[in-house]
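Omission of a single protein chain aside, the complex is shown with its protein chains in their original locations.
By letter and in written order, the chains are A, B and C; residue numbering begins at 1 in each of them.
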Amino acid sequence: MGCVGLLNPVALPTIISWLTYSSLLSMMALGVTLLYRTTKVANFAHASLVTSGAYVAYSIVVVLHPNPYLGVPLAFAVVGGLGLLLFYGVLEPMRRRHSPTVMLMVATLAFDIVLFGVLNILADYLASTYFVPSRNILLSSSDFTFMGQPGIFFVAVGVLSLCSVVLYFLLNFTTLGIALRASMENSSLAQAIGVNVTLMLAISWFAAGGLAGVSGALLPMWTLVNPNTGTVLLASMFCASIVGGLDEIYGAVLGGFLLGFVDVVGTSVLASSIGAWIAFYEPAVPLVVLAATLILAPKGLAGFLSRRRK
Amino acid sequence: MKEVVTSFGKLRALDGVTLSVEAGSVTLLIGPNGSGKTTLVNVITGFQRPGGGHVYYGEKEITGWSPQRVYRLGITRTFQVPSLFGKLTTLQNLLVADKTHPGESFLKSHLRHLWINHEKETVEKASGILQTLGLAEQSDKPVSVLSGGQMKLTELGRALMSDAKLYLLDEPISGVNPTLALEIFARIVSLRKQFGMTFFIIEHRLDIALKYVDYVNVMASGKLIAAGAPVQVVSDPKVIEAYLAR
Amino acid sequence: MTLDQVILFTVDLLALFSVYLIISLGLNLQQGVTGIPNFGLVLAVAGGAYITASLSTRLAIYLLNVHTSLDPIVNNVTVLQLVNPILRSSPWISIGLLILFLIIGGASGALMGLISSAPAIRLREDYLAITLLAFGEILNVVGTGYDPLIGGPAGTSLPDIFGWAGQYRFYWATLIMLLVAVMLFVYIERLVKTPFGRVLKAIRDNENTAMSLGKDITRYRMSSILIGSILCGIAGALWALYSGAVTPSYDRLDYTFLPWLMVLLGGMGSNVGTAVGTLVFVTLDELIDYFKYSFAPFLPFNVVWLNYLLLGLLTIFILIYRPEGIIREKWTSTPAARPQTGEAKPG
Partner (left out) sequence: MRPIVIVFIIIALLVGVGIGYAIVPAPAPPKTTLPSTIPIGVMVTLTGSFSSYGARAEAAAKVANTQINDYAKSLGIPTTFNFLYEDTQTSPPSVALTELQTLYTQGVKVVIGGMTSGEMAAIDSFADTNHIVVIDGTSTASRGSVAPPGDYEFRDMPAGGAEGAALTAAFMSKGYKNVAMISSSDTYSLSIRQAFKDAWLAAGGNLVSDINYSYPATTDFTVQLNALQSAVAPLVAQNKSVAIFANMWEDVATMLTQAKSSNSPLLSLTWFGPDTYAQDNTIISNAGAEANQVKLISVIFAAPLTPSHAELNTAVNASIGQEPDIYACATYDAAWIAALSILSAGQYNGTLIKTAVPTIAGQYYGATGNTALNPSGDRNTMDMEFWAVVSGTWERVATYSSVDQSVTWLMAV
């Protein structure tokens, strides 16, 4: 296996890391798209929500030293709560005053800035109280391995599939989901037929926050986490969800995996063919993909496919 | 001379509608909701591409032209729901409709002397229209404070700014109190007399509209089911069955 | 504060204010006037800064015909030691260069605006917002990776075109920046009042109707983005020239998000509001920065995080309780409208 890895960039390890990275990215993008569909808002706060997930999980590890994966459910709950706070504390009052969408977006941005400050304070607190490194966090050394592959791979892929499946059933086979979809398609109409749209939005904010929290909690199992990690990843999340297409929930997953593929596999191939210097421009890859998508399929992948089906 | 011939192939909303509007006439288009009246207007003005068929303006075929081109050609439309520029004043709402304003080009806008005279004329013209529509008082108020009826009038006024030959008015008097509604139609007719413009009007309120129009076309579920002078159309059994008797 | 401290404080504040006023005006033209949510301002600002920095030394060598075999970027400092004395001795040449560099900055900004908006201009508002934000990132990657631009992460210094002012360099620099900012303010304020500006507002208020009135929406939106980006580019170039050096560290928070908060605070759509908002915001930020040491002892956390908390909370507060900002958009009077409507009014 290793020797193959030496010669062929598209070997199993590369595939593994592609899937892991993509799953994490998709989880974040899923939240972005969901919120866009329900609230028509591009949620800038997603950056710090993701990071919060990481720090919630890490705090648990620091205080109680459990297996880092045990922090994930808590991260889901707490960050979901943060999502609710953002919705009920900031967005809902604004919606009641009929603020335009762009203003809502700026509000999420302001919330993100506050959260960023809070995260840094938390990090300082962890460092000074528990004498642990609270910046450049990495937990992958305490990860398990299964069939010679890192645990995070299985967990990330598993959690993503779980979330997508649950979301799918929730949206398609429950009255709640139908109400939710109704309020996505036409909130005023939904209101008219007695759907509590506000509640629906709240639920979607909780879910999106939860997803961000989970992906964040898994992040330190894969890469170095700082209070600004989410901010660094924000552009990629947005790219993933546009590339996938904002009009379809599952578009986010499509986008995440496409982006991950071009990023990890594509750049590897380029690096081995053109030259290693290209690897430097990796961070620009999502943007290139985005530009390409907008030119080829302005409605994103999902939109493209669904148009094909018609 | 036939001014407009629109005919459609297989279009979901419209099904082989063929109708024409006499130059200088006030023609009414009626029909139950969802009969495709607005779609027809959208197709003519380039807001929707027809699934097939042709739109003629005089001899010129204008099928699938962009709204901009259609407008420049001299066809102006209004919208069912008053769609004004909310943060502009009533006067400015009219000014925007001017077709050939040099000051609206980015570069020319820097050279005041190139456009200030045109601006003056346009303002004069607009104020005149506002006078005739009885909106002079409102001219410097933001349109957001106008009443529903006044909004309708403003929209009509904005349409008039364009010096178009053909006006497609989508429910100009819906939600307007009867007296004002009568006024509006009276004005339309007088304008027609004055300038020989052509009006193609979608309206539900036949009680008012029928008094003023020369021709009536009736649509039902995307089909043109009757056309002719008001008296004969309203007595047409098909129409009664499809529309009036509801 | 002693008096000279107050002066220093004010001067620094004005310098920041000038730069941000220009950026905010650019944003207000796009979002406030035309309704284009540009969340990628940083691209144009960075473009102006980086490209100007990249060309400045090269151009200076060429125009002042300084003969050197050294590369103006790689051996930046050494080359500038040949250039700066000349500039120090001749204010007028310096001013000339300044104007040239500002033009370059503007052009670079326009280029960036074009690049970022071309694939996206036809998209729906929300798509456009996210896309522009994403594109905002690209230049720092290039700036860090492609050394010929600004010498990689270490960045590069620019010819000191304020050197002639000696120890008063920063006072003069600030004065000039303020001048440029005010000129641009007047320009934009007038532009918005022309029929051109009127169409932009019309498009913002109701795109479809504007289309039905024969306006070429795409062209107007494009030109709005371009003008806005030119302003951002000029701001970027100004700041680069003022601080004398550039590193590929222009980030989203400083050059996209803060201007948004400023314009919001002042009042979207109104240039006066934009100016007031920028002034208030920058002043608050600097005051917090200045006095943080005084209340640091009373804080349970490191005082540097205070900026984030206060700015964020302040913005949320404004958004909820005064969404229209400090100054509401006024109905700009119509050029030449007064006489006609005047007599139409009763009394």
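As a convention for this text, a residue touches a chain if its C-beta (ideal position, glycine included) is under 8 Å from a C-beta of that chain, and two chains touch if they have at least 3 such contacts.
Since the model is a prediction, treat every value here as computed from it, not as a measurement.
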Which shown chains does the chain we cannot see touch? A, C
Quick one: which of C:Y62, C:F291 or C:F317 touches the chain that's been left out? C:F291
Of the listed residues C:G109, C:G145, C:G228 or C:G312, which contacts the missing chain in the full complex? C:G145
By the contact definition given up top, give the residues of chain C that touch the hidden chain. 1-2, 5-6, 8-9, 12, 16, 19-20, 76-78, 81, 141, 144-145, 152-157, 160, 167, 169-170, 239, 243-245, 247, 249-251, 253-255, 258, 272, 276, 279-280, 283, 285-287, 289-291, 293-294, 302-304, 307-308, 326-328
Contact residues on chain A toward the hidden chain run 1-3, 5-7, 9, 13-14, 16-18, 21, 120, 124, 127-128, 130-133, 135-141, 143, 145, 148-150, 152-153, 222-224, 226-229, 232-233, 263-264, 267-268, 271-272, 276-277, 279-283
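The definition used in the following text is that only the chains that are shown with their structure count from here on.
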Min distance from chain CA centroid to global CA centroid: chain C
Suppose chain centres are the mean of their C-alpha atoms. Which chain sits farthest from chain B? A
Let me have the rounded angstrom distance from the C-alpha centre of chain A over to the C-alpha centre of chain C, please. 31
Where the centres are mean C-alpha positions, what is the separation of chain A from chain B, in Å? 49
Taking each chain's centre as the mean of its CA atoms, chain B sits from chain C at a distance in Å of 44
Would you give the residues of chain A that are in contact with at least 2 other chains, written as numbers and ranges? none
Indicate the residues of chain B shared as contacts by at least two other chains. none
Name, in rising order, each residue of chain A that touches chain C in their complex. 36, 40, 42, 90, 93-94, 97, 99, 101-103, 105-107, 109-118, 120-121, 124-125, 231, 234-235, 238-239, 241-242, 246, 280-281, 283-284, 286-287, 290-291, 294-295, 298
Chain C-touching residues of chain B, taken from the complex the two chains share: 45, 47, 67-68, 71-72, 76-77, 79, 83-89, 91-92, 95-99, 101, 103-106, 109-110, 112, 115-116, 119-120, 123-124, 127, 130-131, 136-137, 139-140, 142, 158, 162
Touch list for chain C against partner chain A, complex: 31, 37, 39, 119-120, 122-123, 125-127, 129-131, 133-138, 141-142, 145, 252-253, 257, 260-261, 264, 301-302, 305-309, 311-313, 315-316, 319-320, 323
